[in-house]
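Note that one protein chain of the assembly has been removed; the remaining protein chains are unaltered in position.
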Amino acid sequence: MTEAAAFYILTGTVLGAALVVVLSRNIVHAAVSLIPVLLGVAGYYVLLGAEFVAAIQILIYAGAITVLILFVILLTEGATGLRVRQRNEQVPLGIIGSGALVFLLITLLTRAPWPPAATPLPTYNPGAVGQSFLTAYVLAFEVTSLVIVACLVGAIVIARREE
Amino acid sequence: MIGLAHYLVASALLFAIGLFGVLTRRNAVAILMGIELMLNAANVNFVAFTKYVSPELVRGHVAALVIITLAACEAAVGLALVISAYRHLETVHVDEINLMRW
Partner (left out) sequence: MVEVVRIVLSVLLVFTFAAVGVGLFLVLMERKISAWVQARIGPRHVGPYGTLQTLADLLKMLQKEHILPAGADRVMFELSPIVVAVAALMSYVVLPWGPGLIVRDLGVGVLYFAAVLSLEVIGILTGGWASNNKYALLGGLRSAAQMVSYELPLGFSILTVATVVGTLSTVRIVESQPYPWHTYPSVIVAGAVFLVAATAESNRIPFDLPEAESELVAGYFSEYSPLRFALFQLGEYGSLFATSALFVTMFLGGWRGPFELPVVGSVLSGIFWFLLKTYAVVFFFMWVRWTYPRFRIDQLLNVSWKILLPVSLANLLLAGLLVAWGG
């Protein structure tokens, strides 16, 4: 009962804030409205028993990526571009396209017979995730770290001032 | 009470909203924000499937963590590109960046 209430409150927050992100005319409001979306999704993870992923989501997504987005908005045209038209001419096609996609996804996903889980989720998440990363998915782990280094160097090189 | 279908519907809606944002916004940073919404929706799917379908090896959590990391990297590089484009072309609206169009 409390789980249902929590789920519906979180869904309301997530979808409402997501609509503000894509529909707002003020780009800074859109960026700040991304935060309730990310925190709501972290709430979903907690409801699904994934506390470690929830903490990482808050730490990285809400704490770092949002700050990065806000920085770039403030450094490009944050205070000056607020009266400019923010939507292009493809709005009707966009509505039709996303509407068709969501209809397709919901019909397919709710009709497919998913097999129920055989074992319960482990209670101490970080331990289980750590084991997975270092035994079965060690390749993904190492490749991800290489990607991080490449992106770090690449972002610095691209955004650097040439003097 | 709250089953797998609830999470799948919620994530599908979030994905569609993100897609709408990517398709209809002019500001490059706003397009990146729509991409983040889509990645979050996919993550919710992964984690929901871990709990309800296959929790051994917590595969969905591993996938969600890798996706969060890659999303951070891609946001960093994308935003660096936006800053660089703004410095050279004086605009961040993607329909005005048409130097290479024939």
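Letters are used for the chains, namely A and B, taken in the order the chains are written, and counting of residues starts over at 1 for each.
In the analysis below, a residue touches a chain if its C-beta (ideal position, glycine included) is under 8 Å from a C-beta of that chain, and two chains touch if they have at least 3 such contacts.
Note that the structure is predicted; figures quoted are calculated from it, not measured.
Put simply, the hidden chain is in touch with A once you look at the whole complex.
Interface note for the absent chain: among A:12, A:63, A:99 or A:116, the touching residue is A:63.
Mapped onto chain A, the footprint of the missing chain covers residues 2, 26, 28-29, 32, 35, 51-52, 54-56, 58-59, 62-64, 66-67, 70-71, 74, 78-79, 123-126.
Methods note: only the chains that are shown with their structure count from here on.
Per-chain Cα centroids separate chain A from chain B by 6 Å.
Within the complex formed with chain A, the residues of chain B that make contact are 1-2, 4-10, 12-21, 23-27, 29-30, 32-34, 36-37, 40, 43-44, 47-62, 64-66, 68-77, 79-84, 86-87, 92-93, 95. Residues 1, 3-4, 7, 11, 14-15, 18-19, 21-22, 27, 30-31, 34, 37-38, 41, 44-45, 47-50, 52-53, 56-57, 60-61, 64-65, 68-69, 72-73, 75-77, 81, 84-88, 90-91, 93-95, 97-99, 101-102, 105-106, 109-110, 114-122, 125, 128-129, 132-133, 136-137, 140, 144, 147-148, 150-152, 154-156, 158-159, 161 of chain A are the ones that touch chain B when the two sit in their complex.
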